[in-house]
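All protein chains of the complex are present and in place, except for one that has been dropped.
Order of writing sets the chain letters: A and B. Residues in each chain are counted from 1.
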Amino acid sequence: MIRPALTRLASLFGVLLVVSMLVFFLGSLIPGDLASVIVGHEGATPEQFERVRRELGLDQPLIVQYLNWLGNAVTGDFGTSPITAREVSADIAQQFPVSLELALLCLVTSTVIGVPVGIKAAVSNKGWVDAAMRASLLVMFSVPVFVVGILLLLFASAFAPDLFNVTYVPWQQDLVGNLRSMALPVATITLPFAAMTMQMTRSATLEVLSDPYITTARAVGVKRRRVHYVHALRNALPPVVTFLGFQFGVMMGGLLVVEQIFSLPGLGRGMLDAINNRDYPSVTAITMVFAAVFVVVNAAIDLLYPVLDPRQRSR
Amino acid sequence: MTPDRGATPTPLLQVNDLVKHFPVRGRGPAQMLRAVDGVSFTVNAGETVGVVGESGCGKSTVARLVVGLTKPTSGSVLVEGGDIWARGKEGAERRRRMQMVFQNPTGSMNPRRTVGDAVAEPLQVLRAPGIRAKVEETLSLVGLKPEMADRMPHEMSGGQQQRAAIARAMISNPALVVHDESVASLDISLQAQILNLLVDLQDRLGTAYLFISHDLAAVQAISHRVVVMYLGEVVESATAVEFAARPLHPYSVALRRAALLPDPEIEQSRVEVGLTGDVPSPLNPPSGCRFRTRCPYAEQKCADEKPALRPAQDGHYVACHFAGIATATTALEGAS
Partner (left out) sequence: MERLNPADAGPETRANVLTVTDLQTAFPTRRGTVRAVDGVSFDVREGETLGLVGESGSGKSVTAMSILRLVAAPGRIESGRIELAGQDVLALEGEELRRVRGSIAGMVFQNPMTALNPSFTVGWQLMEALRAHGVRDPEELQRRVEQALAAVGMPDPARQLDTYPHQMSGGMRQRVVIAMGMINEPRLLIADEPTTALDVTIQAQVLNLMKRLTREHGTALLLITHNMGVIARMCDRVAVMYAGEIVEEALVRTLFSAPKHPYTSGLLRSIPRADHGRGKVPTMTGFPPDMAAPPSGCRFADRCPYVVDACLSDRPALVEVESAHKTRCLRVQELGGSVADLTVRGVA
C-alpha cells in the first residue's frame, strides 16, 4: 500500500511539472508580455518599457524566467497581478473555495441522482423505465449549459424571486444564504453530469447483472433490491468512481460559463477575467490549480481502487 | 528419457530439457513462474504421444513451445534433428512442419472470413489455382461437406468448427499436429467422433500427434505413448498399453483413480483414497520431488533429493524414489 502510494506521488509531481512547462512556454508564445500590460502601449518610452522588463526579469532567457517562476511557485508565490495589484495566490485563495464548493455540491447531487437512476434503468433494461430515462438523458445532454443556466435564472426570477440569492454569500458567513446562492448554479451543471453518471452506472450495472454470482445471490434467497444495490452495485462501483473522479476534474474546469452566468467569484470567473485582461501571472497560476486538482483527484481514485476492488489489493 | 532403441532413426520431434520461466511482476520482489522446468520427450513419425496433467502443470506451455509460438528460456525443440529456432529459413521451415489445434474452435477462427479461407491459411496463398480443390478435399477428409468452405464460422456447430480447425491443421500436410485440449469443450458423442477422426487421419496420412489433455481417458484412447506432467516436470512416461496396465508414479496412479469410470458397480463401491490438497504454486515449487506435498507415500528423502526420471522397465520412465509403491488397482479394492 505504501510503495504504490509513493510511486503515485512521484509521478503526480512529474505530471504537474510537465503541465507547468507547457503552460509557461505556451504562454510565452502569445504576442506581447507582462511589461506591455503594465506600461501600456501608448505614452511609454522604450526606456521605461525596458526598465519594467528588466525589473520583471523578462529580459532574461525564457528558461531562466521559467526556473525563477518555478522556484517562486513552489513556495506558493505566483507573483503579483498587474491588474489588481494584489498577490495572485491571495486571489486564488479567495476564488478556490467557491469553485470547490460548487464542484463538490455538483458531484454530490449528480451522484445522488445518477447512480440510483442508472441502476434502476439497468434493472429494467429495455423496459419503459429504461427507455424514458435514456430519452430524458439525451435531452439533458443536448441542451448547452448556458441555455439551461439562463432559463433557470429566468424561471427563478419570474416565479420565486425571493428564494434564491443572486449574489454570492460565503458559507462561513451564512450557510443557508450560501446554499440559496449556490442552488441555481448547481442545478444547472448537475443535469448534464447526472445524465452522464446515470449512463455510466447503467452500463456498468448491466455488465455486472449478467455475472453468475448475481444468480448465486438470487438462488440463495437474497432480496431483489439488496441484490441490486449491494451485490451488484459494489462490483459496478469501480468504473463509476473512476468516471466520477474524472468528472470532478472536468467540472472544476467547466465552471467558467456557470460562474459567469450566476456571477460567482470562483476560479472560472477569475480565469475569464485574467484572460480578458492579459493577466499572465493569474492565467498561469489558475491553470496550474486546475491541473493540480485534476491530477490529485485522479491519483486519489487510483489509491481508492484497492479499497473498492479486493482483487487489486496485494496479498 | 528418450527411449534408446539403438538403431532407431532420428525421432520426428525431440524436446530436450525444455525450460520456460515467466517473470511475474507484482508488488514486491520479481518472481519467476516456472511453467516448464526441464521437460524432455520424443515423438516418432506417425505416432501419437499424449501429455496429461492438471491445470498449472505446464502442458499448454509445452504445446506452445513445441510449435514455436513462444521461445524457450533454455533447452531445445528439434524437428528431424534440427532446431526450430535455427537462424533464417531453416528454422522457419521446421516450424512450418508443425500445426496446432486449440481447445476453442470459435476463438481460433477469424469470424469475418469464410471457413474455406481459414482452412487455406497455412498454405499462405489464398487465391492460387488449385487451392479451392485442396480445401474441399481436406474438408471432406475431416467429414465436412465441401460446400462448407463458403460458410462463415458462426454458421457451423461446435463439432463442425473443430473439424474445420483440424482441416486447417492438416491441409499443409504437416509432420506433426499438436492438439491442445482439442476435444475438451466438445460433448461426449462429438468427442468420440473427433477422436476417431484423428485416429483415421493418422492411419491414412501418417501424421504424428502431440495430444495434450487433462482427460486421461481421451489421452489413452488415442495415444501410443503417454507422458504425465506435474508442476512443470515430467513424472512418468510409458507406452499407452504399459501405462494403462501399470502406472508407476503415485501421481499417475492418483490421476487414474480420480478419473471416474462410467460404471456404477465400480464407482459406488469405491473406497476413496484420493489426493488431498491443491497443486502448489509454480512460483514456489516444493523442494525435492514436487509431488511430495500431496503424496501419501512421501518420506524425508523426497524432500531432500529430487528423483530423476529413470527407466523402470523397457520404455517406461518414472521420476519417483518409490516407483510402483502405489498401484492403480488399490483404488478399486472393495469393488468386486
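Assume a residue touches a chain if its C-beta (ideal position, glycine included) is under 8 Å from a C-beta of that chain, and two chains touch if they have at least 3 such contacts.
Model, not experiment: these values are computed from the prediction.
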{"item": "Hidden partner chain, touching residue among B:V15, B:V67, B:I84 or B:A218", "value": "B:A218"}
{"item": "Residue among B:L275, B:C289 or B:A326 that touches the chain left out of view", "value": "B:L275"}
{"item": "Identified contact with the non-displayed chain, of B:A45, B:L123 or B:A244", "value": "B:A244"}
{"item": "Residue numbers in subunit A that touch the chain omitted from display", "value": "210-213, 215-224, 231, 234-235, 308-311, 315"}
{"item": "Touch list for subunit B against the chain that is not drawn", "value": "48, 54-55, 157-159, 187-193, 195-196, 199, 214-218, 220-224, 240-241, 244, 254-268, 270, 272, 274-276, 278-279, 328"}
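Keep this in mind: only the chains that are shown with their structure count from here on.
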{"item": "Cα-centroid distance, subunit A relative to subunit B, in whole angstrom", "value": "56"}
